[in-house]
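Complex shown without one protein chain; remaining protein chains in place.
Now for chain A:
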Amino acid sequence: MLDQKEVISEVKVIVFRLKDEEYGVEVHQVKSIEKLEHITRVPRTPSFVKGVINLRGVVTPIIDLRNRFSLEESVYSETTRIIIVAVGELEVGLIVDAANDVIDIPVDAIEPPPEVVGGVEAAYLRGVAKLDKRLLILLNLDKVLSTEEIKQLDAIEG
């Protein structure tokens, strides 16, 4: 049994804060973490799309995660960060309250998401990891970055 436990793989995640909870995205999906800079608003897009930034010459869309998860929005502060994530061909920046940790999580510490976690829909979550005293919510980026909602919005307006 002990031997088996040793071969269990771990996932490396970037930990960020949103409201008063800690979330994690897998490190291989993260391209960089940026400080907040000027965001150009893109009119007639969903409210969670804050606009686009110039990321070293590439125009990159920015999503406010609080808004995306229907949490109350807050004023951006010194700790606010943009996590640039890449899923498939999509490259998007996520605005989070703070990003400050990289940790390894044993796979067996991950549990399926509970039905309701602080208002965030379970569909956006991959699972919850219990680490000693911390509770880490792992995001399902494919769902978070799904363009379906944008298209639906498009259809309503059009």
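Here are some notes:
Simple rule for what comes next: a contact is a pair of C-beta atoms (placed from the backbone, for glycine too) under 8 Å apart; a residue touches a chain by one contact, two chains touch by 3 or more; residues count from 1.
One rule holds in what follows: contacts and distances are computed from a predicted model.
You can't see one chain of this complex, but its UniProt record names it "Chemotaxis protein CheA", from the set "Chemotaxis protein CheA", "Depupylase/deamidase Dop", "Sugar ABC transporter permease" or "Pyruvate dehydrogenase". Among A:D20, A:E72 or A:E89, only A:E89 touches the chain left out of the display. Residue A:N54 is the one among A:S32, A:N54 or A:N100 that touches the chain missing from this view. Check A:K12, A:H28 or A:R41 against the missing chain and you find that the one touching it is A:R41. With the whole complex as reference, residues 37-38, 40-45, 49, 51-54, 56-61, 89-92, 145, 147, 150, 154, 157 of chain A touch the missing chain.
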